[in-house]
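Note that this complex is displayed minus one protein chain, with the remaining chains in position.
Order as written gives the chain letters A and B; numbering starts at 1 within each chain.
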Amino acid sequence: MIWLYGICDQPAEALPLPAAGVAGAEPRAVVEGPLTAVVSDHEHDLREPAAESMIAHARVVEQLAGGDAGGVLPARFGSSLETEQAVHELLRDRRERFLARLACVHGRVEVGVRAMRLGAAEPEHAEAARSSGRDYLLAKLRERGEAGRLADELDRRLTALSRERRLLLLRQPRELLRAAYLVEPSAVEAVQREVARSEQRSDELAVLCTGPWPPYSFVEEER
Amino acid sequence: MSDELLRQRDVALVDLVDRLLAGGVVIGGDLTLALADVDLVYVSLRALVTSVATAEEMGLTLPAMSAR
Partner (left out) sequence: MSSPADKILNTPVDLDPFASKVAHLDDALSRRVRAEPEDVERGLAQLVLTVVELLRQLMERQALRRVESGTLDDETVERLGRALMALESRMEELKEVFGLDDDDLNLDLGPLGRLL
């Protein structure tokens, strides 16, 4: 089994390969044309607790993203291939797409933002307001309130600072915004400032900002 | 570690796990985890948090991403 950490477009010699990856195996480079896949070899499927493997996988990806390699397309955790041949095929089949995405993420980092609406009341479930389409929408707007507007404003400002932005699935009723922004490392501080400022403008808004991350959310074109 | 710091770490871990599992390049043949014996690949956040705590105690942590 060949475990995949990520895909780079730098020569293998330039890659900062850590000594150990998942299950202690040594990461190595597989080169196919302009692309390099970073992998490690395993005789069995995962035998150690997956939690430790996750940390190990994340460490390898961080190292690849942070060094002079300039950029990596992180592989989803758990990605594996049967044979060396399959690795080459992957790099051949998706060459143009990978190169395009790598050019986009090169030297940039991902910042994650999650905004939630605070406040005592549970979200107003617009049951009564389902009488008409208009009432439904107005109820939703009221529910989002000022915090919702601030979150939208924050998203606009952060998008302006970003090369790309992905809106991610909201999963909780109080969530106003869940997004990933691809930015220059030098812009991270400005992002932090915008986030802090937004939070200060309302008691009902809480914003979590995390990063810098390798570009996990930017490996595909925006659909 | 203080309570607050622990919660911060958990929240950051959730963000990381979200990225590891829902982000990244998806390739065919990534069934290894699913097809392997279930017991062996059970992922527990509790275990993840423990792993991180252990790693930190041993002086091993995530490499910092360099700001250039």
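The working rule: a contact is a pair of C-beta atoms (placed from the backbone, for glycine too) under 8 Å apart; a residue touches a chain by one contact, two chains touch by 3 or more.
The shown structure was predicted, so the numbers you read here are calculated from the model rather than taken from an experiment.
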Listed residues A:H42, A:H57, A:R114 or A:R165, member touching the removed chain: A:R114
Options A:L17, A:L81, A:L150 or A:V188, residue touching the unrepresented chain: A:V188
From A:R76, A:R101 or A:R165, residue that would touch the chain that is not displayed: A:R76
Touch list for subunit B against the chain that is not drawn: 4-5, 7-18, 21-22, 26-28, 30-31, 33-36, 38, 41-46, 52, 56, 60-65
Interface with the undisplayed chain - residues on subunit A: 50, 76, 111, 114, 116, 118, 130, 132-138, 140-141, 144, 148-149, 152, 167-172, 174, 188, 191-192, 195-196, 199, 206-213, 220
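By definition in this document, only the chains that are shown with their structure count from here on.
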Separation of subunit A from subunit B, taking each centre as the mean of its C-alpha atoms, in whole Å: 14
In the complex with subunit A, residue positions of subunit B that touch it: 11-12, 15-17, 19-27, 29-30, 32-33, 35-37, 40-45, 47-48, 50-52, 55, 62-68
Subunit B-touching residues of subunit A, taken from the complex the two chains share: 1, 4, 6-7, 18, 45-47, 49-52, 54-55, 57-59, 62-63, 65-67, 73-82, 86, 90, 107, 109-110, 112, 185-186, 188, 208, 210, 212-214, 216-217, 219
